[in-house]
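Missing here is one protein chain; the remaining ones are kept as they sit in the complex.
As written, the chains take the letters A and B, and residue 1 is the first residue of each chain.
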Amino acid sequence: MESLEGIVLAQPFFAGLDPAIGALIAGCARNHRFDPDAYLFHEGEEASEFFLLREGDVALEIQAAGRPTLVLGTVHAGDIVGASWLIPPYRWNSDARARTPVRALGIDAACLRGKCEDDPRTGYAMMKRFAPLLVRRLQAAHLQLLDVYGRSDPA
Amino acid sequence: MSASGFPKAGVVLSLDGLQALIDALAARGYQVLGPVEHDGAIGTGHIAGIADLPAGRTDRQEAGSYRLDDRDDGALFGYAVGPGSWKRHLHRPIETLFKVRRVGDELSFEPPREPPARTALLGVRSCELAAIAIQDRVFQGGRYVNTEYAARRANIFLVAVNCGDPASTCFCSSLNTGPRARRGYDIALTELVDGRHEFLAEPGSDSGAALLAYLPNRPATEADWQAADAVAAHAAAQIHRRLPAEGLKEALQQHPEHPHWEEVAARCLACANCTNVCPTCFCTTIDDHSDLDGHGAARVRRWDSCFNGDFSYVHGGAVRTQTRSRYRQWLTHKLANWWDQFGTSGCVGCGRCIAWCPAGIDLTVEATSIVDSISAEAKAHGVA
Partner (left out) sequence: MTVNPYLPLPYRVIAVRQDTPDTATVELRPVGAAIPEPAPGQFTMLYMLGVGEAPISVSGAPIEGAPLAQTLRGVGAVSKAIIRLQPGEELGVRGPYGTIWPVAEADGHDVLFIAGGLGLAPLRPAVRHVLANRERYGRVSLLYGTRSPQDILYRDELAMWRRMLDVQIEVTVDRAHRSWHGAVGVVTELIPRAGVDPSRTIAMVCGPEIMMRFSVQALQAAGMPCEHIYVSMERSMKCGVGLCGRCQFGPDFVCKQGAVMRYDRIAHIFTVREI
C-alpha cells in the first residue's frame, strides 16, 4: 500500500516540495473515489476540502433555472479542483462533477490552513504552487471571455 | 563616360530646338505630356509645344504651403515639383483590371485589350526618375508583375530636366537622387538662362541620342558644360533639408513604441494627402463595379492609402485604428521596410508630402527627431 505522503510527493503539482512539508500535507489528506456523475462538491457548500485529481476528468458546472447546465471548464489528472478553500468565506462557487471514474486526493482545508498559519514556510510553499495556478486559470478565463473564435477567418 | 553610363555627349538646343523635340516626339507617335499650370499649381498634362509650358513661373514651397509666383527670366522649367507626380501616368489612380460576364452559370474573364499609347514625359525631375526606378522594382521586379504598369512603362520616352531652382521642401541630395539627373532618362535637359535661353541636351539612351541627332542643334562647348554645372551647383546649394542617413532604418524598425509617434499623431489628420502626392506610394484597393443587369462587372483598381481607416480591415475591424499606427506604418514602410522589400529607400526627397500636408508635418523633421532621441539615449547609456 502506497503511503499518503508518497502519493502527495508524487503529484506534479507538488514537484520539488520539501518532504517534511509533504508529510504535513499528507496529514491533512485522504483518498477519494467518485463514480461518474458523482459530485465532488456543490455550489454554495462550505469549501472544506480541495482535490488533487490522480485519475479521471471533472467538470466545473453552473446551474441556472430554465437553462441547460453550463460547463465552465474541465480539469484532468494532475490538476487541482477548487480554490475557494483558500479565501473567505470558503464557499464553492460552482459544482464539480465527475465525468469518468475519478480517483482524487482530498486535502482538508481547515487542517491545511492551520498548518500554514503555524508554519509560514509551509504557507509560502503552498502559495508558490497555488499563485501560478490561479494566474493561469485567470488568463484562461480571460481568453475564454475574449471569444476569440467568434468572427475570425484566418487566411 | 557620364554618370549614366552613357557616353558623355551633349548638344545645345535653342527654344526652337525644344519645340522641334516636342514635334519630333509627336511625329513618332508619342503623346507628349509636360508640366502645365492648372488650378493654381504646376501639374502634368498634354502639351503641343513650348507655349503650353509655364514660362516665367516658379513655385514657393514650405511645410504646408505651395504658391506660384512669377520669375523674371522667362524660364520654362523654373520651379520644382507640383502635387501631381508622373506616377499617375504609369500607375493610374483608377484602372480597370478586367471585365467579367456571366452567361448561364458560365463566367468569362476579359482583360482590356487596348494597347497603351506611346507616351513621352517631358520635364521629369531627377527625383522623379528615381521614383520611377523605384516603382519599376515594386511593380515589375518580383515574381508577379503589374502588367498594366509594365505595358505603359515599356512605351515611355523620358525627357528629364535638371533642377535649377529647387523648392525649400526639397531634400533629394541627402538621398542621392538629385538635383542633377544621373540615369534613367532618354534625354536630359539643363535649361540655361544666363543671358540667353538655351538647353544643354544629354542623351541617356540610344533612342535619345538618335532623336537629338535629328534635331537642329549645335555641339556643346566647354562653356556650355560649365554653365550646366553652375546650374547644378546653384541648385545643390539651395537644398537645406535632409534625411538622416545613419541609423534611420534601425531607429524606425526597432522602436515601434517610440513616444514620438504619439506626438506626430496629435498633429496628423490622417488625410492621406502625403500618400497621394508621393511619387512612390503604390498601395491600392480593388472594387467590383457591377453592370446594371447583374450579369457582368469590372474589377477596378484604385489608389488607396495606409492612412485610410479600412486599409487594414480584416473581418470585424481594422488592424490600425489609431492615427499613430498609420503614420508609423507610412514612415516606417517608406524609410525603413522598403529597404528590406525592394533594396532601396521608398523616399526620393521630392518634398511633396511636406508641402501638401495640411498640418505642415515634415517627415525629415520627424525622422530626425526619432533618430536623434534614440542616439541621445544610447549615448546616455554609454553605448554610443
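What we mean here is this: a residue touches a chain if its C-beta (ideal position, glycine included) is under 8 Å from a C-beta of that chain, and two chains touch if they have at least 3 such contacts.
Everything numeric here is computed off the predicted structure, so don't read it as measured data.
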item	value
Chains shown that the absent chain touches, full complex	A, B
Options B:Pro93, B:Pro111, B:Pro216 or B:Pro358, residue touching the unrepresented chain	B:Pro111
Which residue of B:Ala150, B:Ala230, B:Cys271 or B:Val365 touches the chain not shown here	B:Ala150
Interface with the unshown chain - residue positions in subunit B	97-98, 100, 102, 105-109, 111, 138-139, 142-147, 150, 253-254, 256-257, 282-288, 290, 294-297, 299, 301, 304, 306, 311-316, 319-322, 324-325, 329, 333, 336-337, 340-341
Positions on subunit A where the hidden chain makes contact	57, 59, 61, 68-74, 76, 78, 99, 136, 139-140, 143-144, 146-155
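Everything below uses one rule, namely that only the chains that are shown with their structure count from here on.
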item	value
Computed distance of Cα centres, subunit B from subunit A, in Å	66
